[in-house]
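Shown here: the complex without one of its protein chains, the others still in place.
This part shows chain A:
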Amino acid sequence: MSKEARPSWDSPMQFVLACVSYAVGLGNVWRFPYLCQMHGGGGFLIPYLLMLVLEGIPLFCMELAIGQRMRLGSIGAWTAISPYLGGLGIASVVTSVYLCLYYNIINAWSFWYLFHSFQPVLPWSECPVNSNRSGYVQECEVASPTQYFFYRETLNVSSSIDENGGVHMGLALCLLLAWVIVFLFIVRGVKSTGMVVYFTATFPYLVLIIYLIRGFTLHGAWNGVKYMFTPKLEQLANPQTWINAATQIFFSLGLGFGSLIAFASYNHQNNDFEKQAVAVSLINSSTSVFACMVTFAIYGFKATLNYESCLERMRVLLLNTFGLSESDVSIDNVTVWISHLNHTNPEMFATIASKIEVCSLEAELDTAVEGTGLAFIVYSEAIKNMPVSQLWSVLYFIMLLLLGMGSMLGNITAIITPLGDLKILSRTFSNETLNGLVCLVCLLLGLGFTTRSGSYWFTMFNDYGATLSLLFIVLFEVVSVCYIYGLKR
């Protein structure tokens, strides 16, 4: 590696698309809509955009600048500024290793769902039948078919983190496939990555547009979108809103992992990265808002569906208990009938009083879900109710896969670029062997997440693995660039 000049992107467009593909990840789809809902709908955009300008774009610019100037991965780049700062680069690499270990499990789950969509009846649309065919499996009766499919058939989750069941073979196969695909994308380094990002950066937008159109034409979607756009401005007074906006910008842009440094290190020296940094940050944020609209359309559809089935259940309960004719009680006048029957027939009403539920559309819309729950349970529940659900399911999980793979590319590049820059390793191993070894090690360690207690480990890694250390890393980065390297240079 020391004798050859550094490989580089075929065109600046590839670099921009690689950054977009890395920054636009699953967090845009499953964290931002949750935050939007928690902090007052449309009003959340104000702190979000403010933080983008104050925090996101400058830090993004800084990381790109370092990578492009030093033309080395994170360890080399920081060591070049000052040998004592090498630890900063190592910290970035270690954080990226943590992320690579657990992030690909999400891709494995997406593969699992994707492959299971090729069936005449989606497996998460119905509960499986119990052994004597008299009813559904008990666990599934208590929960819903989508939850049963995720927790029992996909994860086969054990009751606590201590109980380590065996490895789920199907998930292990999907994880293997995920790592093999990552290897395929990075095997030739930047050359192969550059080809791939054309697809991984653009196709998710196509799917999002299709889903936007489909989502807005669903029954009841408008309730969700209206709910999102009515801003609750009193949430702006809550400091938690601003903190969440800051952290969301921070993690959404993927700062501190060293991936941006690695990507930028393959740039030509005169590349105009400032304009590109602004462009990528704006694209990332607008994708978040776009995905938010789609998600809220889906929320609205699901909430309306639940609300109407609640009313239907009440209607059937009234019909069965009081022997009324079907044409008397319709979905619209269920509540009227409930109060009427309560007055006229109180004793009989008392017998079913425990089963009466209050159906409220607002309550359904208020249930906010984030993370894997949103992506794999809420969305798949909405999809199973759409016509031609297999097509929508395939499209959706391919989109999730592309978003996840795009982010994985950035993270794995953050590891192999510094490793490839280390003279010791690049002399003994060729580029491809090194990449293969990294993928293999991550695969073997990642198998731990496919065990029955794997999802608990996943949650721990996701919530605590990188969050605090990243803040420190970026803080040190800013300090070192401003004071040690000098702002003027």
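Operating definition for what follows: a contact is a pair of C-beta atoms (placed from the backbone, for glycine too) under 8 Å apart; a residue touches a chain by one contact, two chains touch by 3 or more; residues count from 1.
Definition applied: contacts and distances are computed from a predicted model.
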| item | value |
| --- | --- |
| "Collectrin", "Tubulin/FtsZ GTPase domain-containing protein", "Aspartoacylase" or "Large ribosomal subunit protein uL10m" - which is the UniProt name of the missing chain | "Collectrin" |
| Contact residue for the chain not shown (choose from A:Ala5, A:Ala237, A:Ile424 or A:Leu468) | A:Ala5 |
| Residue of A:Cys174, A:Leu255, A:Val438 or A:Val481 in touch with the missing chain, whole complex considered | A:Cys174 |
| Residue of A:Pro239, A:Gly323 or A:Pro387 touching the missing chain in the full complex | A:Gly323 |
| Options A:Ser159, A:Asn270 or A:Ser354, residue touching the unrepresented chain | A:Asn270 |
| Residues of chain A in contact with the chain not shown | 2-5, 7-8, 10, 12, 69-72, 80-81, 111-112, 114-116, 118-119, 121, 128-129, 133-136, 170, 173-174, 176-177, 180-181, 183-184, 187-188, 191-192, 268-272, 316, 319-320, 323-327, 432 |
